[in-house]
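As you look at this complex, bear in mind that one protein chain is not there, while each of the others sits in place.
== chain A ==
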Amino acid sequence: MLRGVDRAAFAVSFANRLRGAGVPAGLTEIDDLIRALAAVPLDSAAALYWSARVALVRRESDLAAFDRIFEAVFADAPPLPLPLTRAAAGPAARRDDVHVPVPAAADQAVPGGGLPWATLPPAVAGADDGDESGLRLPQLRPSDVAALAARPFEELDPRETALLGAALAGELARWPTRRTRRHVPHSGGRRIALRPTIARARRTAWEPVVVVRERPLRRPRRVVLLADVSESMRAQATAYLHLMRAFATVTEAEVFAFSTGLTRLTRVLAHRSAGEAIAQASAAVTDRFGGTRIATTIAALLRSHHGNAVRGALVVIASDGWDSDPPEALAAAMARLARRAHAVLWLNPRAGAPGFTPTVAAMAAALPYCTALLPAATFADLSVAARSLTDALR
């Protein structure tokens, strides 16, 4: 079927297209495909499909993209034998340019005033660039941050929010831990570590003079954060995205945004640049500023394979508790969640207001299953919440 075709060129260009669609097909995968094409008797399109899929795709979430690209490349190909070199190697041969790879970052304007060389991006991302002096240091002292932190989210501009988000990540450095089954050498440990003990005995004519001890390793407890991004939480949404990012970078975290459905943001929020991560996360949430279905969302989380991530974790729900699902449904979902999790914390932006009582039906239903209900209207609140997490739940 692939007689007379340069298999290496075919594999490389096909993998190239996959990479364009976000499937990380690298040199190892290409090598696998070439060897697979040599090993498999390619007597049908199915054989080609399965060998390419097994060789090139490494995770389930990439399968849809692979199918799309495979379809795009081979769907309107003439019947066997396929002249594959032309179909795959010449991107210009296809009319829709969706599946043609575009050089990365071609559309990103490079700052530097049209100079014929590349300049480094500005070192201070937060500084105003409309300034006539060109270069300027950010003029924010710690006391400014403290003053900003006490302001409600809705009064902050994006730059201040970003600044406070970065400060919040610093707050989370100490984190509740859990004991793992892995052991590390430690002088205060109870168990004798035989391997290092024997290794040390070598120095003393095999007499185990120094007994090396070990104790269980403590790891940061996993955290699962569910942040409400529905209409009633519009003012808080960006700040909560920063909280989610702080979690995602500091500890092992699974972060989700929800309003009517659940969106997993763990991957996008782990991006190195805070601004980029928040922008990507905002784009990923399609049902942003819609209604709220907390009970449905929690049930969906527990049912999905991410439900296992909740086991023994700290679950943080950030929502005002205005739910369009019946309160009984929320109580049932929260009961299951509480049974599976180590602790459930509810962050409510309204809980800090004077005279607040959790009388909203959903909030009242959920409260018995929460370890704590914490106010979360300002970054100062979030810092306090982060600290109380660390102290109370060791």
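As a working rule, a contact is a pair of C-beta atoms (placed from the backbone, for glycine too) under 8 Å apart; a residue touches a chain by one contact, two chains touch by 3 or more; residues count from 1.
Just so we're on the same page, contacts and distances are computed from a predicted model.
Trainee: One chain of this complex is not shown here; going by its UniProt record, which of these names is it: "Oxidoreductase", "Cytochrome C oxidase subunit IV", "Chemotaxis protein CheA" or "ABC transporter permease"?
Mentor: When "Oxidoreductase", "Cytochrome C oxidase subunit IV", "Chemotaxis protein CheA" or "ABC transporter permease" are compared with UniProt, the left-out chain turns out to be "Oxidoreductase".
Trainee: Sort through A:54, A:210 or A:283 and give me the one touching the missing partner chain.
Mentor: Residue touching the chain left out of view: A:54.
Trainee: With respect to the chain omitted from the figure, which of A:8, A:198, A:211 or A:353 is a touching residue?
Mentor: A:198
Trainee: Which positions on chain A touch the chain that was left off?
Mentor: 24, 26, 28-29, 32, 35-36, 39-41, 46-47, 50-51, 53-55, 57-60, 63, 180-183, 194-195, 198, 201-202, 206-208, 299, 302-303, 305, 308-309, 332, 336
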